[in-house]
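Have a look at this one.
All protein chains but one are shown at their positions in the complex.
Up next, chain A:
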Amino acid sequence: MSTLTLGPFNRVEGDLEVQLEVTDGRVRKARVNSPLYRGFEQILQGKDPRDTLVITPRICGICSVSQSVAAAYALADAAGVAMPPNGELATNLILACENLADHLTHFYLFFMPDFARPVYADRPWYADTEMRFRALSGSAAGVVLPARAHFMHLMGLLAGKWPHSLSLQPGGTAKPVQAQERIRLLAILGAFRRFLERETFGDPLETLVALDSASALDAWAARDPGRGDLRRFLQIADDLGLARLGRATDRFMSYSAYPSGGDRLFRTGLWADTGPQPLDIASIAEDPSHSWMVGGDPLHPADGVTIPDAEKANAYSWCKAPRLAGGVIEVGALARQLIDGHPLIRDLVSESGGNVRNRVIARLLELARVLMAMEDWVKAIAPGEPFCEQTAIPDEAIGVGLVEAARGSLGHWLTIRRGRVLNYQIIAPTTWNFSPRDAAGVPGALEQALVGAEVRPGETTPVAVQHIVRSFDPCMVCTVH
């Protein structure tokens, strides 16, 4: 047996270290460490509750809007206020823009460059992949960065700036959309659609969204090999067996996303024992046994405490271990699409479970599905109608804000006493996925997913491990906040 420490682990958001025990060229055990702690839950104590709208987005630069929305929802819950239709639509658009930009950045800048590494020089797809996806210099970066920046003009219009907007309010958004801006938004979405259809999918979004089974996906990919980056990825995935790589617990969760008019674009739920189940938020608890945190018994986040203890024995991460009814959970685009019931994702997961290939496919599918929804939301905006309900935050209240960030379920739990934040607890998506062990010694989702990964002779930073880690699109600053 040998041990490996992997880090710095780049092209993930934030700082990550992974420790592996390796025997016979395979990972036998993995420990995942989030080595950076800033203490947002402590910083928030005693603040004016409205200040959470300024502070929580600064938890994370890649999903700051998701944090803003969770904080706004928590305040809205505490105040008992509802958004006007325009407020809901604009909030959805801002959140969707961030989530889609994340999926795009992840695929092109964080995930795909690993296939341009020299270890794959003998593969038939290597020359093409190397030219397209090489980090910093591949041809994809040259088209993706401008497309992303233009798409983010939607943020300029609707949120003032990104990251760290204060537009998102409990009662709606502070930026009313005027008639000419609504038209401009359609132009921005149209340009992004054309980019995706040309570069990413090589086909209309509708074609992709209509794929309803693994065999339909195979047939689609085979029809026009190499047209669009998704087909390029599928070819690589087939060749390298990425559908057999990085399987975790196959228990998935989604808080649901994008409410509008009493309905939601993506459903809420739990997926366990190969079927959908109702989700009971009350059964969430965070276990600090292996984290550098004070405390022993798992606590529900509404009663949670976050006090660091850098000297704690047996601890190896600043991340706590969240559990749902005691069980390990995976969150993210795959969870969302599975729970929502998209037939392609249901079929892929029934075939091979949660794995590197399926996580990436779900993310790209979401790019198409959500962009189509965004077009409808913009059309539904009614300039001149209200965007924001005035809110008075009560002096004594509790509130919960649940949202889906790009990388999965994000929850904020807020307690207000005497007009101040008494307690604020956050469970971020990567806290679920990159959880350390719990008191029973059960490893978190990534720790399980890494077991069995191949370590080639001489590898000190095994490339299979990198694919698995990045397939979760982790965000380490969120994880421990």
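Odds and ends about this structure:
Operating definition for what follows: contacts are C-beta pairs under 8 Å (C-beta built on N, C-alpha and C of every residue); 3 or more make two chains touch, one makes a residue touch a chain; residues count from 1.
Following the convention adopted for this analysis, contacts and distances are computed from a predicted model.
Going by its UniProt record, the hidden chain of the complex is named "hydrogenase (acceptor)" among "Autoinducer 2 import system permease protein LsrD", "hydrogenase (acceptor)", "Cell division protein FtsW" or "Cytochrome d ubiquinol oxidase subunit II".
Contact with the chain not shown here comes from a single listed residue; of A:23, A:45, A:283 or A:350, that residue is A:45.
Looking at A:31, A:103 or A:148, the residue that reaches the missing chain in the full complex is A:148. Among A:23, A:178 or A:283, only A:178 touches the chain left out of the display.
Within the complete assembly, residues 5-11, 13-17, 33, 35-39, 42-48, 50-51, 53-55, 58-62, 64, 105, 109-110, 113-114, 116-117, 134-137, 141-142, 145-146, 148-150, 152-167, 169, 171-176, 178, 308, 310, 318, 383-384, 386-388, 390, 460-461, 466, 477 of chain A touch the chain that is not shown.
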